[in-house]
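One protein chain omitted, others in place.
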């Protein structure tokens, strides 16, 4: 950490900061410039986490040098993390395609989708049983019944099942029925829930929050790892900007950025990221080209009858086309579907 | 709702939409323009909540006309809601000042602050027992012990106590110890928690989310009211923008906007809204001048020893000055402190 | 356009709006709902451009239905525009790669870069002679001398030259020396300059503004076309968001979005879009995969001696790698470099 002193800081001010740092066994380097003095702090920054140095006399501001997260960082673990979920790897050579309806609506809907996905070689089936909806008057999901439908579809087809959880209760139910869970964008900083999921060992897709920086997203993953759950897949799903043509702005530059900063696998969600089914295929291609380890895509047997997010769901035919296209892109990057 | 058809929509497309709407007992008005046909839909829009009309052949897009919330809207209840909390009103003539440390750290800290606030005529004491922190390595709060300290300070001084909750468990504990609770910005769309709090009758300060539109914020309040909790105070606490000089951008225009759209009381949090103690007093003045029903301000006996958010906390002397200044502004607007 | 009346609008209010519209020879369709009346307006919306209908008694708000631009829209011209610039096409089968230093610094620098680019099969050479810089104390460009250096390099190598203009004067000088010009993000809504460039016939790369919506960007292009300059290439270069890890957030979803809305070619600038050279190659791949007609990339013989934007420039070796990678991606999409 670097402490920048005010132009008018006195010698006593500087001494005061120095003494405090030394009392915490931190190393201190003082650079007195023509306009200001800056103080370099050496040692474990966490010793300072709850000391508001900014308020000491003469201090102008603090500048962090080292990232606040550790376990998720590539500095801590230089090689890529490759998860193995029921024999299928994520983060390795293979591109993961996770597909299915936004919301579980009925056994028929899920089973027909699962069979179709299976026929295309997809390994992961997604479906929402707990739906976080902006309005209390929108469809809120089938809850446990939805999880049962997913479990049945998984059993029949062998697909690995994924569903979003929104609370400790839904987490514990999901653990009974599905293979992986998802923490949605609106819960990315629900730290209480992060700790609960951290105490589980179930693989988790951690979506980036609507207005979360990359650093905050990695800190959320650190919450999970700090509690012991290392089975994390990060998922870029679009951030909120002033643009209204798309539902969100899918920040694909976060893919190579996260790959530099962290060892965790990272995938993209072009369905929520754009909110428009016509943009899903080009943005899936782009995500794979940017280096993503996979995509999570909404597919519905009949999007114009969907109870949630129909306008961003692909029908079977469009999804088929998407698979063909990303397979070619994956090949260019030395990866496979 | 208005349905905008594509320029090339056929007569069959238009008929298809019309038939669907009529089958739901909705009224239909068709306007055929030179470039496009638009269809006005009359009746209860909620009948359409889960029908993705956007995907019907020939449909270009949907435009909602009526707000998705109802109970919180001023159209539903034209007169201002005035809450009465242990004999003190919020939303009426009196400006509410809610003050105290960001985090409860010790009995001494809270009691000395409470006595000081009491001496200035403040009626509400805030203090965080559960702290949502970006990093798992930051101080997370004293939890139940913190609530007990608040309760003791409330008992001694008669101040009305407020604390943030982050989960069903913390809600139920808070109900035992404090008079009001707060839902933080990061939980504004934790719909599971909203429903829990909605089933309680405890007064609740609902903060605006970091990237929540005013409409989403009012929808979050609708979740609470839909479950039966009508004791809601909205709180503007700054939104996330590209500006980095301030911690957030305190959107004071949301104050008069919410006053137009809703009957609920609305206050402002200039401490989190700016992140800089020097801006807290001018922005408190501005909030009251904009029509806020109160402010929530961080005060600490010794900000440079605070364990959380020290840089945005006022010391006793600065807070005294703030009280004098907002009292004068309140008077101009025919209100009192 | 749709006019939404207030819930309490009177019959007289509605009559007032209707009469005004009819007096302008516009068609009127009135739908009286249970809560509100809405009025559909049929005819040329531009008749209403400067009439603030929002202020008429009883009017709540207006909702535009048809886009405000015309000449740039795909509805107006369904087939793709393919520009032919000195025999090289942009917007057709071939992917355009436009490369060179951020700023023209010396004859040596530009010539060595141009020869290198030529050797790789690149057709377009970019270089900044007029540099819009945030601080007046940063290097502002070589101006006319810079243009001369570009012209000389173009003459020797046969590369098509591109440079940014910032004023009418620099436009007229650029027309003497280079083959194409660029309007930078900060000038996207410099309408005075747009009109000047519109009166020229020089091909122009129109960058998206830092906080411009896609609609505003297309409106800026409409300014150019409205004055008669049809030789336009749109360029996504990143928008400003709260994320600080990247210099901007490159919004690749704007590529397929613009392709739907407009017939104009669209390229991406991953150098300014990310501000980090390590992200330039993955984001170039992603841009091509998303459907871009080309990329514009900063290349410098010695990035760590560059006078402007060195950290986002590729050296020759990295650029060579980029060319190989995007060539493969282009092939997948049936295009070529």
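Letters are used for the chains, namely A, B and C, taken in the order the chains are written, and counting of residues starts over at 1 for each.
Please note the rule applied: contacts are C-beta pairs under 8 Å (C-beta built on N, C-alpha and C of every residue); 3 or more make two chains touch, one makes a residue touch a chain.
Here the structure is a predicted model, which means the values were calculated and not measured.
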item	value
Chains in view touching the one left out	A, B, C
Per the touch definition above, residue among B:10, B:84, B:119 or B:253 touching the missing chain	B:253
Residue among B:192, B:207, B:237 or B:285 that touches the chain left out of view	B:285
Subunit C residues that touch the omitted chain in the full complex	46, 49-56, 68-69, 130, 132-139, 166-168, 170, 186-187, 189-193, 210-211, 216, 219, 222-223, 226, 240, 303-311
Interface with the undisplayed chain - residues on subunit A	2, 4, 7, 27, 29-36, 38, 40, 42-44, 63, 65-66, 75, 240-242, 244
Chain not shown, touching residues in subunit B	211, 213-215, 239, 241-246, 249-257, 260, 273-274, 276, 278-279, 282-283, 285-291, 325, 328-329, 332
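The rule is short, and it goes like this: only the chains that are shown with their structure count from here on.
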item	value
Maximum centroid distance from subunit C, chain identifier (CA atoms)	B
Angle of the C-alpha superposing rotation, subunit A to subunit B, to the nearest 5 degrees	180
Mean-CA-position distance for subunit C and subunit A (Å)	31
For subunit A paired with subunit B, centre-to-centre distance based on mean C-alpha positions, whole Å	26
Touching two or more other chains - residue numbers and ranges from subunit C	241-242, 244
